[in-house]
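Note that one protein chain of the assembly has been removed; the remaining protein chains are unaltered in position.
This part shows chain A:
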Amino acid sequence: MTAQPGPLRPAPKVAGRILDAQLHLLDRQVLDHDGVPVTTVDDLELAGPAVDDAIEPGTPAPVLSALLTGPVLGTRVFGGRPPSSRLIRIPWKDVAEVGVVVRLGVSGESLDAGWVERWVRDKIIARIPGGRHDPR
């Protein structure tokens, strides 16, 4: 063990921006390229060594491959998480900016993350008289 008394040394500098998962990503609202809310970031998926595998020295670090969203209200309250297959993935390559919100570079209409809202709009709201146009 390396017990180091006194103040800790600063972490080595890296070229890119630093993002802490809880501070900068988790629970942030996700907007599409038109500023329309899509979902929130419920979890993150990493591509890298499998759980319980010994990590050999020199193994490349895992990379963040996707933002995850899905039916997590129950598991947030009672613990655990839904099966991986139930989570909806937004690939990191679609992320354009991380700030107060996470902005995507694509339209939310093409993402699975917004299917419930689209279904409610098309199957329920559209059948209500006046539900097919903007309010005036």
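Following the convention adopted for this analysis, contacts are C-beta pairs under 8 Å (C-beta built on N, C-alpha and C of every residue); 3 or more make two chains touch, one makes a residue touch a chain; residues count from 1.
Please note the rule applied: contacts and distances are computed from a predicted model.
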item	value
Among "Mercuric transport protein MerT", "Periplasmic mercury ion-binding protein", "PRC-barrel domain protein" or "ABC transporter permease", the UniProt name of the subunit that does not appear here	"PRC-barrel domain protein"
Listed residues A:34, A:53 or A:134, member touching the removed chain	A:53
Contact set of chain A toward the excluded chain (per top definition)	1-2, 4, 7-23, 26, 43-55, 57, 61-65, 68, 81, 84, 87, 92-98, 105
